[in-house]
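For chain A:
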Amino acid sequence: MMPDLGKYADAVLSSYAVSLVLLALIAWLSLRRSKRIKRELEEVETKVKSNG
Partner candidate 1 sequence: MIALLVRDIRLAMRAGGGFGLGLSFFLIVVVLVPFGVGPQSALLSKIAPGILWLGALLACLLSLDRIFALDWEDGSLDLLATSPLPMEGIVSVKALAHWLTTGLPLVLVAPVLGVLLNLPEAGFLWLTLSLALGTPALSVIGTFGAALTVGLKRGGLLLSLLVLPLYVPTLIFGAEVARRGAEGFDITTPLLFLAGITCGTIALLPFASAAVLRVNLR
Partner candidate 2 sequence: MSLNALWEYANPKKFIQTTDRVLPWFAWSAALTLVVGLIWGFFFTPDDYRQGSTVKIIYLHVPAALMAINAWLMMLITSLVWIVRRHHVSALAARAAAPVGMIMTVIALLTGAIWGQPMWGTWWAWDPRLTSFLILFLFYLGYIALWEAIENDDTAADLTSILCLVGSVFALLSRYAVNFWNQGLHQGASLSLDKEENVHDVFWYPLVVAMAGFALLFIALVLMRTRTEIRARRMRALLARERMGA
């Protein structure tokens, strides 16, 4: 199944690896922060409501 990349296999594979890692990284970071902020906001909102 693996295509024959010839003598440039290193270059092709490493650029795919680097790009996919970077894309996954930004997606993961965005997702993590999104979840964390959402949770924190809910906490703050319930706290404010119970106080007010």
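Quick notes
The definition used in the following text is that a residue touches a chain if its C-beta (ideal position, glycine included) is under 8 Å from a C-beta of that chain, and two chains touch if they have at least 3 such contacts; residues count from 1.
Selection rule: all candidates are chains of the complex that A comes from, given by their letters.
Since the structure is predicted, the reported quantities are computational estimates derived from the model, not experimental observations.
Touch with chain A in this complex holds for only one of 1 or 2, which is 2. Against candidate 2, in their complex, chain A makes its touches with residues 1, 3-9, 11-12, 14-16, 18-19, 22-23, 25-27, 30-31, 33-34, 37-38, 40-41, 44-45, 47-48, 51.
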